[in-house]
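Missing here is one protein chain; the remaining ones are kept as they sit in the complex.
And now, chain A:
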Amino acid sequence: MITAEIRELFPILKQDVNGHPLVYLDSAATSQKPIQVIEALKHYYEWDNANVHRGVHTLGSRATDAYEGARAKVAKFINAASEQEIIFTRGTTTAINIVAASYAQSVLQEGDEIVLTPMEHHSNLIPWQQAAKKTGAILKYIPLQPDGSITIEDAEKTITDRTKIVSIVYVSNVLGVINPIKEIGQIAHKHGAKIMVDGAQSTPHMPVDVQDLDCDFYALSGHKMCGPTGIGALYGKKALLNNMEPVEFGGEMIDHVDLYESTWKELPWKFEGGTPMIAGAVGLGAAIDFLQEVGMDAIFKHDLELTNYALERMKGIEDLTVYGPLTNRAGLITFNLGDVHPHDVATVLDAEGVAIRAGHHCTQPLMRWLEVSSTARASFYLYNTEADVDRLVMALQKTKEYFGHAIG
């Protein structure tokens, strides 16, 4: 059950911004952190800080236990079959880059196909463009329906025996659309291709089961799910990861080092060269504990209820265009307000204490598809309330009045 008490756990929300109580509606960019996560970071640095997998002293053991404990939490959270399948990364971007640089480039040959969609975040697009350039592989896109969704039929037409990788976002950070990952994965596997899932926007907001999805790779970011920035994870099926070469080489990822040849540690450490973001992992572990206590089903339901409430209330605003499908969607609303540029919308809302996003949201091809240069976006999370939506709607009305007056 999501209750008002949850909001109390987020200290940052208890402040005034520009003379108004803060309404934070930019969680799709980064979420706020509950006191549990902040305390976990503080506790780690106050009591346990040491390097991992090296020291034989007590703090070294504590730090290692905390770091590896966090890995176990991530594995359980997304239902990986083994902790060895979880590689800590800086975030989703790094995770996708590892797969694009290591797995993809070792299997891709000229003429092979990489299948994406036009709604991909730049982080799930540019690594594949680079992989294609280096290997001579071809990028193909599952086309979008007029409402921004994709269909299984189109996926079936796009994925062929030449397809080696399908890399697709689970939840679009602009359209809010939830893609049929499981079904697309089945199509990919039928053709002998692998599926990589960009889980940056799905993991924080809904239950995720990588075994049920039967995806080969899955990427997530800690900071979007109440955890610290600079920490995320790559999930990969063990057999695939075992056969992949590391992307970063150096300290701590090695087994035996000679002057001319070296061998690597076993999974997952062979992919974690250098001192990792230990505190970040600890914070991510605390975030997962927190999210699980609230319940991912409850969070999904809450976000959706708020979105539907917002969509209903925003209907009353003249000249407001909402992008993306109205069903099968997650907790964010991307929109434009008449002729008022989204930057101007965001600035006026900011003056009212309402934080939203404006811009191209790192999805320039999707903006071109929508035939806009940029959009505004309000994204919801478990600490948002109907009162926040009311403030958003009120601020949007004010924006209209302000610009109507100023321009007219």
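Here, a residue touches a chain if its C-beta (ideal position, glycine included) is under 8 Å from a C-beta of that chain, and two chains touch if they have at least 3 such contacts; residues count from 1.
FYI, contacts and distances are computed from a predicted model.
Novice: Just to verify: the chain that's not displayed, which of "SUF system NifU family Fe-S cluster assembly protein", "Inactive transglutaminase family protein", "Carbohydrate ABC transporter permease" or "Electron transfer flavoprotein subunit beta" does UniProt list as its protein name?
Specialist: "SUF system NifU family Fe-S cluster assembly protein"
Novice: Given that one chain is not shown, which residue among A:150, A:358 or A:378 touches it?
Specialist: A:358
Novice: Since one chain isn't shown, list which residues of chain A touch it in the complete complex.
Specialist: Chain A touches the chain not shown through residues 18-19, 341-344, 347-348, 350-351, 358-360, 364, 367, 373-374, 402, 406-407.
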